[in-house]
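I have placed the structure first, in the form of structure tokens, so that the comments after it can refer back to it.
All protein chains but one are shown in place.
Up next is chain A:
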């Protein structure tokens, strides 16, 4: 079974899905990420789907679930690099990915996480 490597960069975990994942691989990624968030104390998770050709309801639900699990573990999730055709198809499929933040690319995803962390720090200082 293909396993997606989880990379750590500062406070952020980055995964880039490069293969057409089987359903078990999708579920394994969910667990690997939850473990990694706790083990590293990461504040953010970025899932790069630049290379993903389709997102069906199973993968879409996985993305939403990862976002929910991460939030419960005090980390923010951003999905980056969605292809235009994938976005069009997801909307038509009826999957809005509610609760999942998105950014156009990795750079913007990192910027988004940084800005929301600043907000948290500012709020705590008041």
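By definition in this document, a contact is a pair of C-beta atoms (placed from the backbone, for glycine too) under 8 Å apart; a residue touches a chain by one contact, two chains touch by 3 or more; residues count from 1.
By our rule, contacts and distances are computed from a predicted model.
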Listed names "PadR family transcriptional regulator", "CO or xanthine dehydrogenase, FAD-binding subunit", "Serine/threonine-protein kinase RsbT" or "Electron transfer flavoprotein subunit alpha", with the criterion being the UniProt name of the chain not displayed: "Serine/threonine-protein kinase RsbT"
Touch residues of chain A, complete complex, unshown partner: 20-24, 53-58, 60-61, 83-86, 88-89, 92-95
